[in-house]
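With one protein chain withheld, the remaining protein chains of the complex are depicted in position.
In order of appearance the chains are A and B, and numbering begins at 1 in each one.
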Amino acid sequence: MTPASRQAALADAAGLTPLLAPDRANSSVLRVALAYLVVGLGSFLLMGLLGLLMRLDQGGILVIAPVWFYRVMTLHGAGMVASILLAVTGGLAGAVSATTRLSARVLWIALVIYVIGTSFVILATMVGGFGGGWTVLYPLPTHGLVWTLDAALAMYAGYLFVALGLLLYSVHMLHALASAHGGLVRLFALRFLFSFGRDTRDPLPRPPELIAGVISIDSIAAATVGALYLVPIFLHAAGVISVDALYAKNAVLLFGHTMANLSIYVGAGLVYAALPAFTGRPWRTTWAVVCAWDLIIILMLTNYSHHLYADFAQPVGLQLLAEIASYAVALPSFIVTIIGALALIYRSGIRWTAAPMLMALGIWGWVFGGLGAVLDATIPVNQVLHNTMWVPAHFHTYYLLGAVAFAWGYLFHMVRELSNQRASRASSIAVWLYGIGGAGFILMFFVAGANSVPRRYAVHLAQWQTYARVAIPFVIVLALGLAWLSWDLARRFMAAWRGTEGPALQS
Amino acid sequence: MGTVSVSFVWGWEWDPPFVAALVVAELVYVVLWARGGIVSRSLRLPPSRLTAFTAAMAIIAIALLSPIGVNGERLLSMHMVEHDLLIWVAAPLVLVGVAPMLDRAERFPAVVRKAPGYLGRPLVAWVTSTILLWVWHAPLAYEWTLADETVHHIEHLSFLGAYLLYWWPLIGSSREIDSLPTNGARVAYLVAGMMQSALLGALITFHQSVLYTAYLHVPGATPVSALANQRLAGALMWYPGAIIFTVAAVLVIRPPARLATRAA
Partner (left out) sequence: MQNPHVIFAVLIALGVVWTLGWAMIMARSGRSIAVEQLERSENRIRVGLLGGLAAIAIVLFVLTLPRLPFAGSRRAELGPPQLTITATAVQWGWIISRDRLTVGVPIEFDVTSRDVNHDFAIYDPGGRLLAQVQAMPGYTNRLVYRFRAPGTYTVRCLEYCGLGHHMMTARLTVARQE
């Protein structure tokens, strides 16, 4: 037995799934997964440079014309949401591929469609001058006054392609999972759920498979809403109808908020997939796991309207429902996923290399960002925090120190396993840089929000500039950490790519 | 999307030498197809190949001789449609028809055999098609084609040639010279091709003045109508390109098993 196959056998015995299936049937899917992660995280780095530019402008250090600031801001937002979702969905596909028959062909096609969509967005903002914000909140895109209708249409076209790419991925994923488990009832373990764990006739899905099913359903819902929302928007742009502003806001947020929110849950799937490998402990599909994740299907779709608290035209009943849903969704995530992850790590004898460190960082960030989110989701509190820097504070925490950390961690895990080469020791230090730089960066957003600094302002008053200025050294530290991590991945990447065909033969 | 006050001319052009060339090409193809390839006599080529090549010839005829081609002198948007048909529809269809005939290429002299392989190197093909597309859209070059019919023919031939080159690594390569053996490579190549024409299309769409002033001198044209038509033309390079490349992705990205046998 080679060391690799002995490891795989041990893993299997412990209920842990190796990346590469014993019959190597998923090697092509692992390659697509790597492509998604690399394209996604590479694009994240580029969008991060745009973000640095925004902070430099808001700090008064490198002032750019407001018309350019808003274009950069629009691309940064759209680009980040799309890139991070791409990275984590790729990782999740890789994670389930050993036990679920996915089609690399479909995943490649989805990638092409997705990339075509992002290219529309890049061209709309950078060439066309579109600066309507990634939220494209009607009627601003067609009422920007400094960009043309063509720019808005190109932006919408980009969103349409991205939604289609996401739809293709999710429909395929859901179908593949359902096939592997014999139907959706078994995939979501509904009999097990409703019998409080007593009915165990059906084999239970592994957590990453269950999670992939959950996020696929919500992706399909979000992408469908997004595509449908665009129909009246296009009709309005053609001058055929007028659209109700409240309806438009609900629709675009149901699409956009869900798309953004998805990333942390897909990222959680990566944690469920990788943590067992690091800790040597299986993460079993307990009743709590099934209950939490089945609930998340609904809860993820109901809390978007916490963005509408200041739209007093929204019916009060919906406002209160959003508040309840926002509190409620924190419970399954914290009680099942976070506690479960901590329990897996506690006294596990885990070896702290870059990949598990990144997962641990993401766990920290998810909860911290969640605290900020739950506070802002409290309606009276929202009155003094809505659209201040508090909002970017919480979602930058969820992303940078949550989903993004999970994505980097999973990519490190994949590259380590497939190339059979360890991460360099310096990468552990790089993760510390990432964590400290990232934490300082997001804390400054929270401080600014607590001081009522508005978000999305191209020009900051002198007294506001301090917050951005303090953030910048932290961004530099973060960038250094990310640069090193990128290098450590790049030097082993080709070996990992080749490793998708199986372990290298010892000569 | 803006008013076009230039009137659309309905009528086909009749260009005997050109039509003759197309007919001859079609006849040569039919003979070779019936024969089963250029060198061998035993290859059975499916009817779909014949359909593809014939469709390509028809599309070239339509692009150049139908009202689309006729109005290309008057409207930038029509000229764009004409070019789109050549590079994105006719060129790949020609390859679909012709490629399997080159399969038994080992009987060709080495030079003939190696040339498509070298020219068809993905990087060379992409660079060539990109350069040609951009050069011919530079105002000076473009207006030259409007002024001189011979140059216009050269432009069309070079577009066709450049894109036969571009599509070759995806459609035309045979067992011996599979230059994009992995799906990852095919995706990267497709995306590169898409991005360069999308960028050009976007630049034209958003350009704030009329690029090709010859269109201002068409009867009925005003600066406003010409600019509006230019926006439409840019969009006609940009959006249909996205759709074409999506379709191409669906067609050329292969299930891994088939890739393996091709590379073998």
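Everything that follows uses one rule, which is that a contact is a pair of C-beta atoms (placed from the backbone, for glycine too) under 8 Å apart; a residue touches a chain by one contact, two chains touch by 3 or more.
This is a predicted model, so every value here is computed, not measured.
Every shown chain that the unseen chain touches in the whole complex is listed here: A. The hidden chain makes contact, of the residues A:I61, A:I298, A:L342 or A:A483, with A:L342. Only one of A:A310, A:A426 or A:A483 touches the chain withheld from this view, namely A:A310.
From the set A:H181, A:R281, A:R416 or A:R492, the residue in touch with the chain omitted from the display is A:R281, counting the whole complex. Of the options A:R186, A:H386 or A:H413, the residue whose C-beta touches the omitted chain is A:H386. Although one chain is hidden here, its contacts on chain A can still be listed: residues 66-67, 70, 131-133, 135, 137, 139-140, 143-146, 244-246, 249, 281, 288, 309-313, 316, 319, 323-324, 327-328, 330-331, 334-336, 339-340, 342-350, 352, 360, 363-364, 367-368, 371-372, 375, 378-381, 383-388, 390, 446-447, 449-452, 454-459, 463.
As a working rule, only the chains that are shown with their structure count from here on.
Computed centre separation for the pair chain A/chain B is 39 angstrom, with centres defined by C-alpha atoms. Touching chain A in their complex are the following residues of chain B: 182-184, 186-187, 190-191, 194-195, 198-199, 202-203, 205-206, 231, 235, 238-239, 242, 245-246, 249-250, 253-256.
For chain A in complex with chain B, the residues that touch the partner chain are 27-28, 31-32, 35, 103-105, 108-109, 111-113, 115-116, 119-120, 123-124, 127-129, 148, 150-151, 154, 157, 161.
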